[in-house]
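Take a look at the structure below.
Missing here is one protein chain; the remaining ones are kept as they sit in the complex.
Showing chain A:
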Amino acid sequence: MIRNIPLAALIGLFFTALYFIVAIFAQWIAPYGMAEIVSNVPWESPSAEHWLGTDNIGRDLLTRMIYGGQVTIFIATAATILSFVTGSVLGFFAAVMGGWVDQAMSRFVDLVMSIPSLILALVILSVTPVTVGVLVVIMGLLDSTRVYRLARAVAVDVNVMEYVEAAKLRGEGQGWIIFREILPNALSPLVAEMGMRFIFMVLFISTLSFLGLGVQPPLADWGGIVKENKDGIVYGIGAALYPAVAIATLAISVNLVADWVLNRTTSLKGGRG
């Protein structure tokens, strides 16, 4: 089984798994407390006690990175799940209903997608309290427009298959058609898309936190750590670059896995067109 996986995908799987394990067990892995100040010198250089050195107010940077990864991955995962559940259920619903319901929903999604998500998120965040829950909801719902489009497109194709016709003639309800007929057959393109959406969420939350509008201190995610340590850059201190590297490697590994899943699912369907 493992032999059939290309090297790039294996590397991707390895690093993705590593990041998730570190995120889940952050409390046990991190060498110090999240907000514990361990040094009175800001930006101490890396040493045996502090592998990555310390941050702008003397907290252990490795610890911050591990906890930051937990926050980033948690928010991105939660928002991805929300985006997928909302987007795909509404997309399937629109495809099954057709007619004016489909038109109204699809045109509304077009409208929301005609504004860059970052700009719309900033407009909404100017009035809402900035908490983790609110961030997940805003990010998840804004991104569900992309999932909606994909889910609807796939479901429209599945909806005209004979077995769906048969189920309708049997007298099954909308719920059965959506969850028992369309969902299983639309799953593989959706799963492949999930990786891309997850990366997008990681970049999105990091960008918001970097702009100071995401996760609020003392909690920090990777984007927030960049923000805290960015002033060091001018003095030649690279502390702000670690989280940036972490974001990039996580994104690239997930991308490699998603690419592989996409190739596998499309090659399976190759003959059917």
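Basically, a residue touches a chain if its C-beta (ideal position, glycine included) is under 8 Å from a C-beta of that chain, and two chains touch if they have at least 3 such contacts; residues count from 1.
Following the convention adopted for this analysis, contacts and distances are computed from a predicted model.
Here one chain is missing from view; checked against "Aldo/keto reductase", "Co-chaperone protein HscB homolog", "SoxAX cytochrome complex subunit A" or "ABC transporter permease", UniProt names that protein "ABC transporter permease". Residue A:S206 is the one among A:T16, A:S144 or A:S206 that touches the chain missing from this view. Remark: the omitted chain is touched by one listed residue; of A:V85, A:L122, A:A166 or A:L187 this is A:L122.
Considering the complete assembly, chain A touches the hidden chain via residues 111-112, 114-116, 118-120, 122-129, 199, 203, 206-207, 210-213, 223, 226, 230, 233-236, 238, 240-241, 244-245, 247-248, 251-252, 255.
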